[in-house]
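Below: one structure, written as structure tokens.
Heads up, one of the protein chains got dropped from this complex, but the rest are sitting where they should.
Here is chain A:
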Amino acid sequence: MKILVVEDEKGLAESIVDYLTKEGFICEVANTFWQADEKVSLYQYDCTIVDLTLPDGEGFGIIQTLKKIAATTGIIIISARNTLEDKIKGLEIGSDDYMTKPFHLSELNARVKSLIRRRNFGGNNDMAWREIRVQLQARKVFVGEKETLLSRKEYDLLLYFLSNIDVALTKESIAEHLWGDHMDSADSLDMVYSHIKNLRRKILEKGGKDYIQSIYGIGYKFAAS
């Protein structure tokens, strides 16, 4: 899976690349508009992550180029601009997702994976990890052979974990993934805790192992051990 990261802030581009490389993606970076424009014209990517504000142009232009050459790549906009107009414009000209800076790398990772899944398999392929299997189309979760009934948030939480296996996730990123970035209160962190507790219980009940490890002060990690 090849990903192009278009971001002029080198440190941030590096972080994204590091993070996604660990997740098994092959990443390339473009720091300028023209570099990006050239790359998308020459190569094929499964996903393009585009920053809107570039030193020599607007990220919108790259999306337009991608649409013009009818590339099959998925597009995620990352931008500090958080106005509704920018979001609408971004989605209208053909991007698949819009993330406002600062975002969580784990969230970006989850969205990239979800986007690639949607693009490549039309959302039909199932996700499986160890004894846990998720039928994405039907939104069903199986532990071993037994179906586990999860609430909507628990399901989202599980998918978030499955997209970030063996990665430490902060409580904040989980809260924002589940409720969006406007629910940034102390309450949502308590809710994260209670949802994690429920999810863990439900997996254990069906004979699964406890994969959710808590990391002191930071958050949680979904890992084999």
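Throughout what follows, contacts are C-beta pairs under 8 Å (C-beta built on N, C-alpha and C of every residue); 3 or more make two chains touch, one makes a residue touch a chain; residues count from 1.
Note that in this section contacts and distances are computed from a predicted model.
For the omitted chain of this complex, the UniProt record lists the protein as "histidine kinase", which is one of "BNR/Asp-box repeat protein", "Dihydroorotase", "Multiple sugar transport system permease protein" or "histidine kinase". Residue A:W179 is the one among A:W34, A:Y155 or A:W179 that touches the chain missing from this view. Note on the undisplayed chain: of the listed residues A:N31, A:T48, A:T73 or A:S106, the one touching it is A:S106.
Considering the complete assembly, chain A touches the hidden chain via residues 9, 11-12, 15-16, 18-19, 22, 53, 78, 80-85, 100-106, 153, 167-168, 170, 172-173, 178-180, 182-188, 190-191, 194, 215-218.
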